[in-house]
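Right after this comes chain A.
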Amino acid sequence: MSVITRPWGRLSTAGKVLLPLIALFVLLNLLLLMGVASGVIPAVVRFVVDLLVANIGIVRFVVAATVILLISVPVAFINIYMEMKFIAFINARLGPNRVGPWGLLQSAIHGFKVLAKEDFTPTGVDVPVFTLAPAVVYLAAVLSLLVVPFAPGLFGVDMNLGLLYFFAISGLSVVGLLMAGWSSFNKYSLLGALRAAAQVISYEIPLTLAVVGVILLGGTLSLNQIVAQQSGWFWDWYVFQQPLGFFIFFVAATAEGNRAPFDLTEADSEIVAGFATEYSGMRFGFFFFAEYVAMFVLGGLATVLFFGGWNAPFDLAPLLHALNITINPALDFGQLGLGLLFLIALGPPLVILLIALPIWMLRSDWSLLKSLVVAFLIFNVLVMLAIGLWLAVSFAAVMGLFWFVAKTYLFVFVFVWLRGTLPRVRVDQLMGFAWKWLLPASLLNLFVTAAAIVLLSR
Partner candidate 1 sequence: MAGQTRVRSLDDPTVFVETPATIYDAIPPYPPRTEREAEFYNLGDGEMLINLGPQHPSTHGVLRVVLKIDGERIVDLDPVLGYLHRGVEKICENGDWHHAISNCDPLEYVASMFSEAMPVLACEKLLDLEVPRRAEYIRVLAWELNRIASHALFMGWIALDLGGLTPILYGFIERDEIVEMLAALTGQRLLFNYLRIGGVNGDLNHEFMSRLGDWMGHAGKRIEDSQNLLNENEIFVRRTKGLGVIDRATALGLCMSGPPLRATGIPYDVRRAHPYSVYPELEFAIPVREEGDSYARYMLHLDEIRQSIHIIDQVLHQMPDGPCMAQIPRLIRPRPGRAFIAIESPRGQYATYAMSDGTDQPFRMRIHDPSYFNLQVMAEIMPGNLIADIMAVMSSLDPIMGGIDK
Partner candidate 2 sequence: MLAPVAGRQDTTEIRVSPAEVTDVMRTLHDDGAFRFRVLADLCGVDTGEVMQVVYHLWSENSPDWLRVIVDGLPRDDPRVPSMTFMWKGAEWAERETYDMFGITFEGNRDLRRIYMPPDYTSFPLRKDFYLADDAARSPGEGFRHMEQVRPPAAADRPLLTRRSKVQ
């Protein structure tokens, strides 16, 4: 026995780590060799590839869900940062400006800190429910991103029942909130959860009814087709055919996302932190992120349904066609041949010099070197613009993504603006507003839309 233990004992720590790895590597290589030689591995690989190709839908769904889950966290970070900064400006403050340039990393720092916080379960809570609730809330917020089309060809899943799926999933968040409030064994949590349930459920109805008008106009439940039908100039967007519907949708969405002035569920000054009172560490972080992801999701849905989704507000194609200007995005560098070399070698210095000379001549106090540096920067900016333009023209996805994100963050900004400005409504006023005003208005909107469609289709 000592024959083995002694050399082992003489090994250094690194050796103790490396030696098993080397042995494992050799063993695996041998197996691989044998597998290829005997033709087992190619068969397995072929089988797996066929399987994946056979049900590509499932594969796409899994990939999309993973990607959505991954991008949801940066989205939350950006929203939190926007909220901190904009509310600071509304309050005549500076806002976070220490971590990173203009405090850009502050929200990420908050997130990591919450992640590293102690996470404990108080006495008397209903442990499994208490543990599950944050995941339910977060998944409800994230999974509803799955059907939102970001750009042409850039969407998680194209369901023809997309809207139905959206409302079904986003309705799940109520379950999570109720679980959190009930299991926390805290009266403030219970009050907050019951408030959340009553609020979200009663605002679901006007939200859905306001969307039905759009469904009637579009004749489909698929978000992709709804967006496609709004292509063209900005007056083709549904907001101009459904102004009342959009208003109802926006108010209901504000309440749906528990945003001010409807943020009764985590009203600090009334019920301490609402359903999240007993939550600490990353479980609280899930609630925290879910709120901001939901903000983004609702803004995106408003964009998709009423503001033309990824459509640009203008449509230059007919104009270009009239002027028969044709942009051929597919540049073939191969045509240049030897000229390519000259282009790459001589082009940039020449352009930089051309930009630098006038600067140098105009600014007598600048040295040539300084003007060259400035010219280099300007040249880089120009090249970036050119590449961006080329991407935008050649790949519609980039352009569509740009417009979608721009419109969505406009709505996010409006949410933040409301929070900085308005006080909070009371519970009974909230309910009264939902049932006495929004519901009749949405029914009226629905009726008028249907009547108009019937009359015009005659």
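Descriptive notes on the structure:
Everything below uses one rule, namely that a contact is a pair of C-beta atoms (placed from the backbone, for glycine too) under 8 Å apart; a residue touches a chain by one contact, two chains touch by 3 or more; residues count from 1.
For anyone wondering why these and not others, all candidates are chains of the complex that A comes from, given by their letters.
None of the values given here were measured: they were computed from a predicted structure.
Shown alone here is chain A; of the other chains of the complex, listed as 1 or 2, the one that touches it is 1.
Residues of chain A that touch candidate 1 in their complex: 87, 90-93, 123-124, 126, 185-188, 191, 260-261, 263-264, 267-272, 419-429.
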